[in-house]
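Excluded from the complex is one protein chain; the other protein chains are retained at their positions.
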Amino acid sequence: MLRNLPKKTMLTISPDPVFATDQTRTLLPRLWAFMEAEVLPLEAAMLAGDFKHFEQTQVAALRQKVKAAGLWAPHLPASLGGLGLSLCEFGQVSELLGRSPLGHLAFNCQAPDIGNMELLEKYASPALRARYLHPLVEGHIRSCFSMTEPEFAGSNPVQMATTAQRVGENYVINGHKWFTSSADGAAFAVVMAQTDPDHPQPHARASMIIVPTDTPGFELVRNIPIMGEAGSGHLSHAEVRYHQCTVPAENLVGQPGEGFKLAQERLGPGRIHHCMRWIGIAERALHLACAYAGRRELGPGKLLAHQQAVQHWIAESRAGINAARTLVLHTAHGIDQRGSHALRTEISVIKFLVANMLQQVLDRAIQIHGALGVTDDTLLSFWFRHERAARIYDGPDEVHKYVVAREELKKYGVKL
Amino acid sequence: MLRNLPKKTMLTISPDPVFATDQTRTLLPRLWAFMEAEVLPLEAAMLAGDFKHFEQTQVAALRQKVKAAGLWAPHLPASLGGLGLSLCEFGQVSELLGRSPLGHLAFNCQAPDIGNMELLEKYASPALRARYLHPLVEGHIRSCFSMTEPEFAGSNPVQMATTAQRVGENYVINGHKWFTSSADGAAFAVVMAQTDPDHPQPHARASMIIVPTDTPGFELVRNIPIMGEAGSGHLSHAEVRYHQCTVPAENLVGQPGEGFKLAQERLGPGRIHHCMRWIGIAERALHLACAYAGRRELGPGKLLAHQQAVQHWIAESRAGINAARTLVLHTAHGIDQRGSHALRTEISVIKFLVANMLQQVLDRAIQIHGALGVTDDTLLSFWFRHERAARIYDGPDEVHKYVVAREELKKYGVKL
Amino acid sequence: MLRNLPKKTMLTISPDPVFATDQTRTLLPRLWAFMEAEVLPLEAAMLAGDFKHFEQTQVAALRQKVKAAGLWAPHLPASLGGLGLSLCEFGQVSELLGRSPLGHLAFNCQAPDIGNMELLEKYASPALRARYLHPLVEGHIRSCFSMTEPEFAGSNPVQMATTAQRVGENYVINGHKWFTSSADGAAFAVVMAQTDPDHPQPHARASMIIVPTDTPGFELVRNIPIMGEAGSGHLSHAEVRYHQCTVPAENLVGQPGEGFKLAQERLGPGRIHHCMRWIGIAERALHLACAYAGRRELGPGKLLAHQQAVQHWIAESRAGINAARTLVLHTAHGIDQRGSHALRTEISVIKFLVANMLQQVLDRAIQIHGALGVTDDTLLSFWFRHERAARIYDGPDEVHKYVVAREELKKYGVKL
Partner (left out) sequence: MLRNLPKKTMLTISPDPVFATDQTRTLLPRLWAFMEAEVLPLEAAMLAGDFKHFEQTQVAALRQKVKAAGLWAPHLPASLGGLGLSLCEFGQVSELLGRSPLGHLAFNCQAPDIGNMELLEKYASPALRARYLHPLVEGHIRSCFSMTEPEFAGSNPVQMATTAQRVGENYVINGHKWFTSSADGAAFAVVMAQTDPDHPQPHARASMIIVPTDTPGFELVRNIPIMGEAGSGHLSHAEVRYHQCTVPAENLVGQPGEGFKLAQERLGPGRIHHCMRWIGIAERALHLACAYAGRRELGPGKLLAHQQAVQHWIAESRAGINAARTLVLHTAHGIDQRGSHALRTEISVIKFLVANMLQQVLDRAIQIHGALGVTDDTLLSFWFRHERAARIYDGPDEVHKYVVAREELKKYGVKL
């Protein structure tokens, strides 16, 4: 049961006066109309039942509608059947999709698949593209990305125990991973493994290899219970063991030893995607809070919205969201023009800034809802639980602050 | 699966140099030894399965051990089979129990039963005591407290639609409640209902009435899913409807129209109980964080504990906990001497101060744990989810800040 | 004595990739080179002595150099001898000027004169323009703005006791004002006074009138000591009394009763000016902090910059500054296109967002400097003291949060 559902008229889309383009000015209203008509009404069902089943039935049907509406895979170039948007344009799309927990999945631009598509599109051989990228683009399969290991701190990405040993024409993979998100139901994993563990340069030891999930020795140990919910299907985070998992050597993505480089490249735009999605969540949370404050009575004629504390939270959330959105689009625009390496400081800035803003906006929205806010009768609890990790995944706050300080202090001759 | 379990030697009990008494100096070490030997080992099982089943089997057995150890019902006077502690002494006990999500339940001093026991002990007729209080004290039954209504803001307790109409020798109750915590499996509810809805004084309209849960018309609509978990048994929060629910008039607790007064009285020490339990949680969370920081390697020879940010979080958490503990015990001591009405400002101070401290300590502990912190492989997620409500239940932060400001401004001639 | 002075190479100007124009790409490097060569070297002298004397000697000479360099009055249209910049372009200039406490004054775009110039340029009669605006534009005189009254809360601008009574061809002004900034040495004040105190519409009661400071009855009571410093000349905030102060009726600016409307119009861009100046201050403070952290040794080979806490403060300051800058320029761009009324929510957002960011950045920079940070041997204390008021003047945080919440809640049918 979802209470406090949005009325259509309240969540609006005003094209950004600086970053909107002709394409987004046309696209965004169409897309949001689709979201309101087709996606938001499914949210209650999504929360109520088994996600995997929901995915295979209602999401599958929804995806057909997205395709029919010509909105499929907005992040992809037109040549691959996408909308051919710049990163800054896609950022604007992504915010709208992010307003619903179903948005990105419905449009086939959900993590981790979006990152895998970008990766394969750029680095996979034609054979790998045909076998893995194209069905992924079509939405016929899902994929996962298998990098983090429970035994090592993710903040130090060169620490890794998983190995891929070259044996004749194959790689034989052994290792232990977790937070291999969406592995449950995925057709293949992109696995980070050490192919040259003794290379003097730690950043050159690992490679990325595609491992179909039906390969013998691929063991999905469990969907890790996270914040009270193990989830299933796309909405899950797996622990995986690789036991002598053998795949053809041509499953390598890029060159041997390029794993770390590719991971970095995969993460750059990935962080923009997350940030814009978070802004969409924050906007929706603020909307829910305002809608509730505007009708909940504390007494006769006295609305929650009349409380100054509530007004301050609304204003602070509005300020946080607007500052975040402008900076993220500004960064995306920079990446479009100069590539993500040139914007690495800015990317780290937005990663921790927006993740923290999101947590605060959600927390305030919950407090405004009172007891209702901690129930699953609104979407707030879903995001409060699922997005506590926003300050951790793809680099915790502390790593990104380090990056920013390191670049800043470089100007002063300090090497960190 | 619970990782990062505590080692016995790390969580210590040092009797407070000011507030310890001869009794607590002896009792606390015994009690903590019991906790470590018998209670903490059950936590993993508690998280893994259905709570109601766990309660009926393992908790039931555990409670026998508590009784055998002579530690049962520490909050009760000796005449009722308890340990005869002052509130300040019980606060010290409660912190230790609070270090585990099972502590209070094992010792039969869990909310809402503890509040109901105190209420019935003070205000129930001998007949009601015999029928409801004694089995509750013995742990043969559980109970619930049915006050909050979804249609009205809990911050304004005189708003209420549930009525109890006097019809002959009975009350006939109709209404809709939620957050009737632990109703699932409870033998009776203490229900707040308007017995005199037209009384000119709003605070005199409601009364408290005992309603056995097997009374026809008592409908447990659902255990409300809260932060991803509907729970069951004691670990649940029910939505309840009362349809012409008829109980004998002698089920009234106290006098007609005293409902609000009794609720206030019930909440005063209740807030101390919550605060001390929260301090126990915070202490445990800090313990988990230190234990993890002290062994997690970021690289060869480089511990998480060597990070200055982690050190600062530990120090800030220690400061927050110590300040909270001292102030809560100071307040409990005051209540012992002067009653909870005289300490109402202090009670409001600690309610919002400690709830916010808890949220921060938990948040820092999660961040220290990184990805592990958001999983259910530690206890942190359980508390992060369940205790977000600490800033809402028994009066949201905003209500308590209002109370403190109102008392403070009174001295300056301002009436709020 | 100023320690920790900047080295030229460290504070750079990178034109904003989105908001830079051909003009600012050329102008900003020239302007910053001038600032480094001519303005920054005077800061130590400014802090050391009597400001009024400093203003009349060194600032006067500096202003000649600004004129000679063709950089004078960058905010003004070319027709008035300025650089003809858009607000968004001037914002970029203003940030650079704001990096020094002397910047705006040197370039004749300091508050309150900048606001008075904009006001007179738009609303003054040709005669008033000739007599007051032109010498102000030339820098021959300074001016002040006399609105706030000690007896009334500035957050409610329609409360006012100062009156301007029409007597024949004159207005006779009586009243009590304070925070008439820079009155000491000013040639005239623009005074807000009630010309129609009984008008049913409170917003139509006041008018703006020019009062030369040598008018009999204009009493500069004192330069109010603020944060330990009464200051003098431009760097002062006066308490003023008007005793039967008589000026010709043609000294009225705009129409009778338009005072409030004009004040609002004056404040819109004024807030952008403040915000960009604050960003300049914050950027300089971060620069000082990095420079210090990069050379201060805690022990052999161990720099302050190696402390993770210091790195986090630097990163958080960088994030705050970048988010603020982008949002302010975005807002200025919007005002250029749609006027300040259309951007009123955004203006309120940046007002409190940037003022709070500034306070935090200064506070962190001081903490990084340790004992040196609280001395006047750096500029930090000057700004820490003078800009605590940033969260108060031109509308306190609370008023701007109210405005933002009011606009946000309007969409939900709530009238505040």
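Chains here go by letter, A, B and C, matching the order in which they are written, and residues are numbered from 1 within each.
We take it that a residue touches a chain if its C-beta (ideal position, glycine included) is under 8 Å from a C-beta of that chain, and two chains touch if they have at least 3 such contacts.
What you are looking at is a predicted structure, and each value in this text was computed from that prediction instead of being measured.
Looking at B:A33, B:A61 or B:V414, the residue that reaches the missing chain in the full complex is B:V414. In the complete complex, the residue from C:F90, C:Y132 or C:F179 that touches the missing chain is C:F179. Interface note: of C:E121, C:E219 or C:D377, the residue touching the hidden chain in the full complex is C:D377.
Only one of the listed residues, C:V59, C:A186 or C:I366, touches the absent chain: C:I366.
For subunit C, the residues touching the chain absent from view are 148, 150, 153-156, 159, 178-179, 224-229, 296-299, 304, 307, 309, 366-367, 370-377, 381-382, 384-385, 388-389, 391-393, 396-398. Although one chain is hidden here, its contacts on subunit B can still be listed: residues 10, 12, 17-18, 286, 290-291, 293-295, 303, 305-306, 308, 310-312, 314-316, 318-319, 322-324, 326-327, 330, 333-334, 337-338, 345-346, 348-349, 352-353, 398, 400-406, 408-409, 411-414, 416. Although one chain is not drawn, its touching partners on subunit A can still be listed: residues 307-309, 312.
Quick note on the criterion: only the chains that are shown with their structure count from here on.
The copies subunit B and subunit C differ by a rotation of 180 degrees on their C-alpha atoms, rounded to the nearest 5. Averaged C-alpha coordinates give centres for subunit A and subunit B that are 37 Å from one another.
If you average the CA atoms of subunit A and of subunit C, the two centres end up 42 Å from each other. Counting partner chains per residue, subunit C shows two or more touched chains at residues 308, 312.
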